[in-house]
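Here the complex is missing one protein chain, while the rest keep their positions.
Entry: chain A
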Amino acid sequence: MSKYSLTPYEKRQPHWGVTLLSVLGLLIVVIVVVSMNTGYMRLSPSEVLHTLSGQGTPQQKLILFDFRLPRIVISLLVGAGFAVSGCILQSLSRNPLAEPATLGISAGAGFAVILFISFVPASSAASIFMLPLLALAGAGLTAALIYVLAFRREEGLSPTRLVLIGIAVAAGINAFQLVLALRLDPENYQFVAIWMAGKIWGGDWRFVQALLPWILILVPFSIYKARVLNVLNLGDQTSTGLGAPVERERLLLLATAVALAGACVSVSGGIGFVGLIGPHLARRLVGPRHQILLPACALIGGLLLLTADTLGRWILQPSEIPAGVVVAIIGAPYFLYLLAKSRA
């Protein structure tokens, strides 16, 4: 990670990390306010304020509290989840390209969800709380498969092989997904297609309830494990030399990352790039120490996805662009820029 030679982190002032986290927090508040004012229905900032203080019309309350706010909270949670998951995966595999989407974990989770949609009629009501669990199972199975395929007794987990096998598995799963999707009736297919593009479609407090426990437990847990991640990031031999129970810790952290990604996929579909760019941005800003890197990832991921979802709602009104597409449109050029810069 030493090639990021002139990052803001290295030019930092004292107390940089804390300042940065506060700035990110403030930015999130700003975007939340903007997002509350963005949508099909015109709500002026004063009307929003009015409604927030509990005095709006029933219609305004409905829009703000039942449609916009849950979506905002879900964007923040999903963004944070993907970014933290990506950060853990990148550190574990010591590969900057690792993230839930490239490793096929998102695809596995998505496949489980699509299987469910295809074979269980839409009328069954239990699906909201079932989806995270299903996605989790799919993500877990895929991760296990990739781990088994990429692991070699002599050399341990090779970072390159992990990513290559992940990409291959993801391609296979996507092919199956397509076959399955082609057999769906048009309306289900449309749902699946939009879902695969990554749309924050679960604009409902129950989705927040379904997702919140995962984020609230797993993100702090990974931050608690920050020192282990710092050590594992040095490579297997060094970590073992430093006295870390490498295999056990790695499995535990891998499971954490997979669970985070699975829970997020179940609510938002396959949003890539957040898990890739979030950690990269965060690392440039706050450096490689996971104690501060992981919280920065969570905040940046949330900020990215919320911004993307807000833009997606606004650019082509009245139709919406899935947040995943917006993230990719913003994310790809930035990522190319990063690559070009790190070469030079």
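In the analysis below, a contact is a pair of C-beta atoms (placed from the backbone, for glycine too) under 8 Å apart; a residue touches a chain by one contact, two chains touch by 3 or more; residues count from 1.
As a working rule, contacts and distances are computed from a predicted model.
Here one chain is missing from view; checked against "Sulfate-transporting ATPase", "Ferrichrome ABC transporter substrate-binding protein", "Oxidoreductase" or "Putative membrane protein", UniProt names that protein "Ferrichrome ABC transporter substrate-binding protein".
Among the residues A:V219, A:V258 or A:I277, only A:V219 touches the chain that is left out of the figure. When you scan A:L21, A:L97, A:V325 or A:L338 for touch with the missing chain, the hit is A:L21.
Contact between chain A and the absent chain runs through residues 14-15, 17-18, 21, 25, 39-41, 54, 58-59, 61-63, 65-67, 69-70, 73, 76-77, 117, 121-123, 127-128, 131, 185-188, 190-191, 201-209, 212, 216, 219-220, 223, 226, 289, 291-292, 294-295, 298, 318-320.
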